[in-house]
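The complex appears here without one of its protein chains, the remainder shown in place.
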Amino acid sequence: MPYQLVWLIFLLPLFSFIIIALFLRPFLKSQPKTAGYITIAALTGSLGLSVWALMEVMATGQPLPVPDITWAVVDGLTIHLGLLMDQLTAVMLIVVTVVSLMVQIYSQGYMKGDAGYHRYFAFMSLFTASMLGLVLADNLLFVYVFWEMVGLCSYLLIGFWFHRPSAANAAKKAFIVTRLGDFGFLAAILLIFFNTGTLDITQLHSLAATGALAGTTLTWAAIGIFAGAAGKSAQFPLHTWLPDAMEGPTPVSALIHAATMVAAGVFLVARTFPLFSHSTEAVTTVAVVGGFTAIFAATMGLVMTDIKRVLAYSTISQLGYMMLGLGVGGIAIGIFHLFNHAFFKALLFLGAGSVSHATGTFDMRKMGGLRKIMPWTYATFLIASLSIAGIWPLAGFWSKDEILASALENQPVLFILAMITVFMTAFYMFRVVFMTFGGSYRGGDPEAHGKPHESPPVMVMPMVVLAILAVVSGLWNVTGDFGAFMGHGETHSFTEGFFGILTHSLPWISLMLAGLGILLAYAIYSARWLSAESIGGMFQPLYNLFLHKYWLDELYEKVFVGRVLLKGFFAGLQGFDVYGVDGAVNGIASGAMATGRAIRKAHSGQLQLYGLFIGIGIIVIVACVYFFG
Amino acid sequence: MFSETVFTPLFLPELTLLVSAVVVILLDLFVKRKWWLAAVSIAGIVVSAGFAIAMWGGDSQSIFFGMMAVDNFAIFFKLLFLVIAALVILASTDYVAKFARFQGEYYALVLLSALGMMLMAATTELISIYIALELTSISLYILVGFLKDPKSTEASLKYLLLGAVASAILLFGMALVFGFTGQTQLGEIAAAIQSLSLSGVVSSPGLMLGIVLMIAGFGFKIAAVPFHMWVPDVYEGAPTPVTAYLSVASKAAGFAVILRVFYSAFGIPSWLSLDWMLIFAILAAVGMTVGNIIALTQTNIKRMLGYSSIAQAGYLMVGLAAVSFLWESSYRGTVTGQGGLLFFLASYALTNLGAFTAIIAISNKLDSDLIADYSGMGKRAPLLALALTLCLISLIGMPPAAGFMAKFYIFSGAVQQGLLWLVIIAVINSVISAYYYLRVVKVMWLGKPASATRVPSSIALRVALAISCLGVLVLGIIPGFVMKLAEMAAQMFVS
Partner (left out) sequence: MVGLEHYLILAAVLFAIGLYGALAKRNAIIILMSIELMLNAVNIAMVAFSRYIVPLQLTGQIFAIFVMVVAAAEVAVGLAIIIAIYRHHKTIDATKIDLMKW
């Protein structure tokens, strides 16, 4: 097939957006379902083409030569509209199209009957098109254009239920916070352009490799790019928008705020990785910020009671892992985790959506006992949780151990943080599992519709598909195939195969930590009552009963006090998050407003005062010219 | 020779516009259907634009004994003013129909001020620059007061009195420049300054004072802080189509004349251009910041766009500042700064016209300019709201609208000339500005509509809006063609 077809991967969802926005919405309002069907059809096409493109790239081992067109000529600089269809892009295309397609199918059920059904699918199509454009773009200017486009779509979709003020505020916050990082990106683009005269990614790679772009310029450019990536990928300290972004519809969270857009930051760093790898400072920054974010976000995930917020902090933490992987290992290691994470995290969000569809709430304290009522949701959610906890042989295990191994090699301190995070991840995920699915049903939302029930097949089917992927996607690198494909022959890969990996000690340690986390969650959230009863039944003597009681009380108190303390500590951390970081952002905004209110008083409506300003202005300029000229 | 210099075909664009203005006034006396007036005005503009296009691409020529230049730079601006005037006339038809009388005068004044602006972009001699500027200004004073209600007359008085003070200051500056060089032709002024072989500003304080006074006089036109104070009041009070016209055309004319005067007359020696470059750079930084910060607090959309235009003037002055380092930098001979300025002006013109056209339609129905009253406009007038959203996105400088390319282009020029600090301030300002522009978008799409009635709009207005929005998108997505034109026009600066 001709390589021009690669263009269609990006154009199909774009057409879908145009058709829905310009034709379906005005003319076929009575049949909302068509919007969903068109989106799904377009994405199926994109997925097919992406698979084909991946096969071609695998077969040739080279970027596909996709013909490009000239876009604009700025003062001697020709900007081509071109696509870079290399290994990285091929992998990203699969991630975006698969997750997007599954989410669209799921949305058919989740968004059923919503007044904004057309609008929803129009935005989703536009988002997918922009995201595909972002991964396909062959120069930084276009990456930036699509970068802003996905941000805009995210803004529109977070605020989708705009009648909730919290949704509208969250949308605004997401937009403003990510733009803080975007300065850095834009500044880096300008810096690169004026030092090299090109924004073409392939050329930049070779410039960095040959040393034509080096020194502080390179470092600052890389740090600027990383600032943009940190904003998009919610890395500390620009992470605060992501938990709030959960106000959007859950499938949106699954697609944009778990699998694709937030991963765009990781992708960007990978895309421009040669700029990082030739600057020790830059690559260390990436690793440190990533490692710190991973553990920092995980601690907050421990205390949340809103299921989506737990998942949001988990996403931030996992994105931190990816950054750490890029920083200590390289493209293949970071992107491999991105690849696996996309599937299981999207699945977790779809599961959370399914649960709330049934119970009408996201508050885990009102759930419980859904294992029997929603067996499919439970099974898939459990698989995803095991995968993210890094249990052999699920997908998360393979990519996480690669990152840990590289961290051990290069950054021992970060390795320890990452190991603690492994434990926490397992704990908070299984806390969610036990609170949501274990025990007995605690009523859900009092105003919700009747009894909880399993979601319709149209929602279950995508979850099953993603669950299968969450099991098998990690197998790609069992013998190092993924690393070889990405062309970065990683030195620290475990390539001994399916069982061979278990001959090393590191996987065992991480497995044990994860198992410990699960066990603790089990002890606290599921087995506590069970064990109390059985122990009570086993020990008949009064003495033993007292002792037992005493022991239970002590345990109880320990757990309680421990939990309160823990809660206090982590709530404090979260408070810093809300009042410190947010406060700074809000402070700048309100400071600007206050300044504005003060200065506008000068516009008193008195025209002679205005004239006086002209006079004073002239005097000041003349004085400056004479004293400094 | 006499006949050749007076009746040169190179003057046909201006002549056509003058004739059509007179025809419109006369026609007003006879025709009952007033849409004829708009039609004749548009026809005049089209013919004038046709003549201008025919001259495009030729060598630079000088007419009227060297008082006027016919070069690509002038033609670029002439076409820009003609497009703006045409769009304003299209957008005005509804609005003007509310006046019982004086419709002919309205269109004629729009045409005459456009004529004045075309002359501003083309004249190369101080006296004719002054006359062109006053032709523009006096027409605009009347247009601002056209509504004859308290706000409109107040705006007109403020504009007139402050404008007159500003032109007196400009004249004083011109007098000083004339006095210290003995010339009024821009080229000869430059030659005279060079022959003085000055060593720095201190060696000729009178000349420098003259230049500063001229900056103040022109700064008034382009709404540079601190000469900007009239802008919000006048924008709020003036009839909305006139506000649109003022905000783009009058500003573009100011930039055209500044570019020509400062480049041709005060370009060399380099310490001189460094001086005024630095003045413009500082005015740019202050202008952007003041405009954006006050705009944050505004509740009236016209007034908000007034402050926004002060900020946009700041971005434009970044382009002015980037022009003059030419002699110092390794990028000597490139015209990114100038080309960026011209491209920015074109995209800003389309963007602001689009925004104001949407506002005209909405305020026709609402009789209010309060942002709060735009609540739920996405439901009441989806296409108008969509167009306004696009224009606001362009004003922020987000892709895929024209504003993004324009900012990218103009900031590129500034970075090339080593003005990184200014670009950083500009980028921070763009982010601040996103806040108040998006507030309007939020109110329109996420607010509750005050009533369910639709907002009507006339065909002419829709055409104007469609052209503006299409232009915004075309300049944002396929900017190559207009960039090429802007660069051809800017070649004047390096030839």
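Chains here go by letter, A and B, matching the order in which they are written, and residues are numbered from 1 within each.
The rule is simple: contacts are C-beta pairs under 8 Å (C-beta built on N, C-alpha and C of every residue); 3 or more make two chains touch, one makes a residue touch a chain.
Here the structure is a predicted model, which is why all the values come from computation and not from measurement.
Considering the whole complex, the residue from B:130, B:348 or B:409 that touches the absent chain is B:130. Listed residues B:82, B:115, B:165 or B:426: the one in touch with the omitted chain is B:165. Across B:145, B:267, B:314 or B:447, the single residue that touches the chain missing here is B:145. Set against the missing chain, the residues B:13, B:104, B:232 or B:319 yield one that touches it, B:232.
Seen from subunit A, the chain kept out of the figure touches residues 600-601, 603-608, 611-612, 615.
Considering the complete assembly, subunit B touches the hidden chain via residues 126-127, 130-131, 134, 138, 141-142, 145, 148-151, 153-158, 160-161, 164-165, 168-169, 171-172, 174-176, 178-179, 182-184, 232-233, 236-237, 303.
The rule is simple: only the chains that are shown with their structure count from here on.
Within the complex formed with subunit B, the subunit A residues making contact are 70-76, 141, 144-145, 148-149, 152, 159, 162, 168, 172, 175-176, 179-180, 183, 186-187, 190, 193-194, 589, 592-593, 595-597, 599-600, 602-603, 605, 607, 609-611, 613-614, 616-618, 620-622, 624-626, 629. Of all residues in subunit B, those touching subunit A in their complex are 157-158, 161-162, 165-166, 169, 200-202, 205, 208-209, 212-213, 215-216, 219-220, 225-227, 229-230, 232-233, 275, 279, 282, 290, 293-298, 334-336, 339, 398-400, 404-405, 408-409, 411-412, 415-416, 423-424, 427-428, 431-432, 434-435, 438, 442, 445-446, 478-480, 483-484, 487.
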